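Questions regarding the structure given below will be posed in turn.
A single protein chain has been omitted from the complex, and every remaining protein chain is retained in its original position.
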Amino acid sequence: MATVLFYILSAIALTATLLCVTRRNPVHAIIYLVHAFFALALLFYVLGAPLVAAWEVIIYAGAIMVLFMFIIMMLELAPSQELQGLVWSRLLPVVLLSLTVLGATFAIIAFDPGGVDGIPVYFATPRDFGYTLFKEYALAVEVVSFQLLFAAVGGYYVGRTDKKKGGRK
Amino acid sequence: MIVPLSHLLIVASMMFTMGLGCVLGRRNLIMILVGVEIMLNAVGLILVGASAYWREVDGQIFVIFLMAMTAAEVGISLALVVYLRRRKGSIDADAFDEMSG
Partner (left out) sequence: MNETLLFLIPLLPLVCGVLNGMFGMRAPRLFAETLALFGVATATIITLLFWSYADGEGSRAVLYTWATSGDLQVDIAILFDRLSAPMTLMVTGVSTLIHLYAVGYMAKEKDYARFFTLLNLFVAAMLLIVLADNLLLTFVGWEGVGFCSYGLIGYWYGKGENADAGRKAFLVTRVGDVFFGIAMLWLFALTGTLSISEINQQAAGFAPAVATGLTLLLLLGASGKSAQLPLMTWLADAMAGPTPVSALIHAATMVTAGVYLLCRLFPLVSLSPVGMAAIALVGVLTAFYAATCALAQREIKRVLAYSTMSQVGYMFIAVGAGSVAGAMFHLLTHAFFKALLFMAAGCVIHLCHEENDIFKMGGVARRASFVFSLFMAGAICLAGVPMTGGFYSKDAILLAVYAQPGLLFKSIWLLGSLNALLTAIYTFRLLYLVFGGEARGEAGHAPGGLMVWPLLPLAFLGLGGGILNLPVLVGGNEWLHHFLGPLAGSVPAVSHANEWMLWGVATVLVAAGWFIARHFYRNVNVPRENVVSRFLLAGWRVDELVERLILVPFRALGRFCWLGIDLTVIDGVLEGLANMSRQAGEKMRLAATGRLPHYVTAFAWGLLALLGWCLWRLVSL
């Protein structure tokens, strides 16, 4: 059951991602990305990480993507014309790199016998999760929280309006 | 036993590749950021898979950190996008070449 679910969800996530990166309209792209993230959240759940799945929905699909959407709407972006005039020289490293990454993945799988082993059924309870997070990674939590604070300050600074010049132009 | 780890790796790497393609191939600043998000999520997928594979919770904790970092990154970069748009009236990455030598 879970195996089937994994393949279905993977297919949805990959398809949605592919659609996302090829859309001309950023709004559409974001919508597809939200789809992909929902599928990803379920994948996380299937892999035994319910807490991460919940946060994927709440933080990624909920907060971050809504922020993207909000900015796109605020800037009133028109659908971009960039995909019409694609320059192949620019896509060359993309193609090559994609092939290399995939090749590296297959190479790792081929050369690592353990890679073909199945993933055991595993379920991390929120209790285990919280225990490890706040006990073993307490310092990292603090650091990350500082990072968030700095990001908030930085975002405010970059987005401020110059009052002397009479606001945004 | 759900699936082999290799299948998970393949899915994640395909997703990562698509995100990479998005970053490299598109000129819209928003889409470049979207590509970054996709790549980060592909990494998150691998971390969760690895967490399950080794029955350790650490991988999931790293995903949490990843999310926090992404939140910070997105906050700043979107603010920058707004700022750049205000300055130039465009969010085309090619429009910004003031640092040209």
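To keep things simple, chains are lettered A and B as they appear, and every chain counts its residues starting from 1.
By our rule, contacts are C-beta pairs under 8 Å (C-beta built on N, C-alpha and C of every residue); 3 or more make two chains touch, one makes a residue touch a chain.
Owing to the predicted nature of the structure, the values given are computational and were not obtained by experimental measurement.
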| item | value |
| --- | --- |
| Residue, one of A:A16, A:V46, A:I72 or A:V94, that touches the chain absent here | A:V94 |
| Chain A residues that touch the omitted chain in the full complex | 90, 93-94, 96-97, 100-101, 103-104, 107-108, 111 |
| For chain B, residues in touch with the removed chain | 20, 23-24, 27, 32, 93-94, 96-101 |
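Everything below uses one rule, namely that only the chains that are shown with their structure count from here on.
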| item | value |
| --- | --- |
| Length of the line joining the C-alpha centres of chain A and chain B, rounded to whole Å | 5 |
| Residue numbers on chain A that touch chain B, as the complex places them | 2-3, 6-7, 10, 13-14, 17-18, 20-21, 26, 29-30, 33, 36-37, 40, 43-44, 46-49, 51-52, 55-56, 59-60, 63-64, 67-68, 71-72, 74-75, 77, 80, 82-83, 86, 90-91, 93-94, 97-98, 101-102, 104-106, 108-109, 114-122, 124, 128-129, 132-133, 136-137, 140, 144-145, 147-148, 150-152, 154-156, 158-159, 168-169 |
| Of all residues in chain B, those that touch chain A in their complex | 1-11, 13-22, 24-28, 30-31, 33-35, 37-38, 41, 44-45, 48-49, 51-53, 55, 57-58, 60-61, 63-65, 67-76, 78-83, 85-86, 91-92 |
